[in-house]
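A single structure is presented below for examination.
A protein chain is absent from this complex, but the other protein chains hold their places.
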Amino acid sequence: MERNLMKGNEALAEAALRAGCKCFFGYPITPQTEISAYLAKNMAKAGGVFLQAESEVAAINMVLGAASTGVRAMTSSSSPGVSLKSEGVSYIAGSDLPCVIINVQRGGPGLGGIQPSQADYWQATKALGHGDYQLLVYAPSSVQEMVDKVTLAFDMADAYRMPVMILADGLLGQMMEPVTFPEKKTDFIEKPWATDGHGGKRKHNITNSLYLKPEELEKSVVERFKRYDEIKAKHTEAELYLTEDADIIVTAYGATARVAKSAVNLARAEGIKAGLFRPITLWPFPVNEINEAVKNAKVILDVEMSMGQMIEDVKLATNCSKPVEFYGRTGGVIPTPAEVLEQIKKLGGAK
Amino acid sequence: MNYDILLAGFGGQGILFAGKILAYSGLMDSKEVSWLPSYGPEMRGGTCNCSVCISDEPIGSPLVVNPNVLVAMNTPSLEKFIGTVQPGGTVIVDSSMVDIKVERTDVKVCYVPATELTSTDPQLKGGANIILMGKLIAETGMFTTDTIKAAFEKVVPAKRAHLIDNNLKAIKTGMEYNG
Partner (left out) sequence: MAVVFERPKALVDIPTHYCPGCTHGIIHRLVAEVIDEMGIEGDTIGVCPVGCSVMAYDYFGCDMIEAAHGRAPATATGVKRAMPDKFVFTYQGDGDLAAIGTAETVHAATRGENIVVIFVNNTIYGMTGGQMAPTTLPGQVTQTTPFGRDTNVQGYPVRMCEMLSTLDGVALAQRVTVNSVPHIREAKKAIRKAFENQKNGLGFSIVEILSTCPTNWGMTPVDALKRVEDEMIPYYPLGVYKDKTAEEVNK
């Protein structure tokens, strides 16, 4: 298969097209704008809809409308814009609609900055919008994974009738790497629930997140959480790199995991037994996988481009069975392998 | 083979394009490559740099902090990054844009008056960045000219194919420059 060199944002957009994304609604924001620009150029050719909305709020509600009709729909933004989408995402989750949401993270809070960040981990995995619900969250770490995960995200969204997020960052969005693409998807699952006009052939369908009777709302939430349980059981993903004999496990996701992997390699070159645990699904967090990774370790070093958000899941998932230390840079500063190596050494990194 | 390349200069000097040519050349040679631009609100005139990694191994951090190849197209860039170059590294300087000399003795420095060289030949107009790439591959042996040619053919869109010859001439100019 031909290897192309593409920016993460553009590769993701192309993958969405190949996954059969029919409608894209967005609003410009750095550092994800290449996604919109690519789709503005190519969506119509593929027979789909590209529309620049008047706001992020409108964009996510356009996604809700399009997804209601059963077509594959996507929106993308960066941190401040994703905050604006949170209302619509909650409605989409409450209406059991599939869609894909991209967050190419930048520094915050507020307007923050435009450089890469991972400060929206909590937002993505715990609290994007109100109510009892979850997003399935993938954290790619390379341009190839941007492609692979967006392809998978559409399938998972359809299968489980839920919004799926790709949590990337400015570094992954802006960098170019070799990438190969899957064939264009042609087989899609049936969506008998779609509000696409009943044609006189069935009772009317209703897309809805409103249940005024508490028992009915509870029932709908509980039913949704059963699907979440199935995802937890079947669909967690993680990469374990040199963990088997490692004394120290570095935990990191997304772009930071690349830095961490370089640091692990540097440490190994100095005879330090270091390894890397990289969650690919952030929700659900890969609990079994991390426990497998740390089973022989003496200490865990969590590295993030934030003040430490995933670290709470690392501690919870390992049930605090090992000490968990933290190293983070934030505000758009990217940690270097040398910095992470220094932390590894500080933690004993026993030879 | 493991090159961590940092290209730096003003926006508008073709820093990102030069980096792209190197990355595509790596792709042509079936290497692992990454290309990462600095990005910001400024489009032209602001500072601009670009990290390119070319390796036989999978690439970890794509952000080049300690380059073994530095290409500097203005004085602020050289001043900012010269201290970060790995000992034994190669530094290519557009000496028509840079008015200082490198004091370090543990790196190899090539001064090429690239911008000046473009003024004598209309075919080289705007090709200072590519002249420096020519010098870079001559010094490091990173790629063959065939690879570079293939990269240009891949990157330059068909309707601008006439620019390929100009670019190859710029590469040749850089390779043959001995100042």
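Of note:
For reference, chains read A and B in written order, and residue numbers begin at 1 within each chain.
Here is the rule we use: contacts are C-beta pairs under 8 Å (C-beta built on N, C-alpha and C of every residue); 3 or more make two chains touch, one makes a residue touch a chain.
Note that the structure is a prediction, hence the values are computed from the model and not measured.
The chain not shown here is in contact, across the full complex, with A. Note that of A:L17, A:I35 or A:L64, the residue touching the chain absent from this view is A:L64.
Among the residues A:L111, A:I189, A:L210 or A:A233, only A:L210 touches the chain that is left out of the figure.
Listed residues A:K126, A:H198 or A:K346: the one in touch with the omitted chain is A:H198. Where subunit A meets the chain that is not shown, the touching residues are 22-23, 25, 49, 51, 53-55, 57-59, 61-69, 71, 73, 87-88, 91, 95, 195-201, 204-210.
Everything that follows uses one rule, which is that only the chains that are shown with their structure count from here on.
The touching residues of subunit B, counted against subunit A in their complex, run 20, 23-24, 27, 32-37, 39-41, 59-63, 65-66.
Here subunit A touches subunit B in the complex through residues 3, 5, 30-31, 114, 170-171, 174-178, 258-259, 261-263, 265, 334, 336-338, going by the rule given at the top.
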